[in-house]
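Of the protein chains in this complex, one is absent; all others appear in place.
So, chain A:
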Amino acid sequence: MNGAEGLFRPGDSPLHRLAPQTKVVALVVFSFAVAATDREAVWAFGAYAAILVALFWLARIPAGWIMVRSLVETPFLLLALAFPFLVGGATVEAGPLDLSIDGLWAGWNLFAKATLGVWAALLLAATTPVAALLAGLARLRCPDILLQITAFAVRYAHLTIAEVTQMRLARLARCDDPRFLWQAGALARSLGTVFIRSFERGERIWQAMAARGYTGRLPLDVGPAAASARQWTAAMGAPALAAGIAMWTAVAM
């Protein structure tokens, strides 16, 4: 993770230029459409994937980049793989294995929806800087306190990671070699140190903020201008299509 830049990839595509609040709403609508789609409408998931692939192409995001970042859903995929063995009911024979039909569908459902959700989120993250994302959320009246927490988490995660990395290098420089569990004591202690340091830093940050007149409200009128109707229309194109497909499957099934 490269700190507070997050997953943003600088660029000048139409997706990069859209107002952040429109993209947030588009992501939410798209995700709902995907989640609401019947799991047996396999063609619909293909259509959603095609929409996302087209948008990735439009935003000039390479496939390799998406694949590597998609690894975040690995735990879900493992669960999806386990379903055919864990769920009961009618089974189908695949070589030496007896697989539950219901479990296969449940696994597919999880795999398809999780992957599409991750891809859609990656699309937003890759085309929107963190600051713009926060401003967009502010524009959508996301509660102030949540925005403050997110802003601080993003800002200081980077610092904390840098600190952990430096402490690790300093340990290695003194011949620490924590390859085995019983050698992990030093690691645990340095994580403890990072925790205390972060806590103390929090206090210093508060002092620095109070010195500049902070009284509990972050002045976030730095947000973006309102999005035009054209921007909204452009942003909602893909999710509207997805919602249409979802409704079609609901009616047809």
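Criterion: contacts are C-beta pairs under 8 Å (C-beta built on N, C-alpha and C of every residue); 3 or more make two chains touch, one makes a residue touch a chain; residues count from 1.
Here, contacts and distances are computed from a predicted model.
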Name of the absent chain as recorded in UniProt (options "Dihydroorotate dehydrogenase", "Na+/H+ antiporter subunit C", "Branched-chain amino acid transport system permease protein" or "ABC transporter ATP-binding protein"): "ABC transporter ATP-binding protein"
Listed residues A:53, A:81, A:170 or A:209, member touching the removed chain: A:209
Options A:80, A:130 or A:167, residue touching the unrepresented chain: A:130
Chain not shown: contacting residue from A:51, A:137, A:151 or A:167: A:151
Sites on chain A contacted by the missing partner chain, in the whole complex: 3-5, 129-131, 134, 151-152, 154-156, 158-159, 201, 204-205, 207-215, 218-219, 221-222
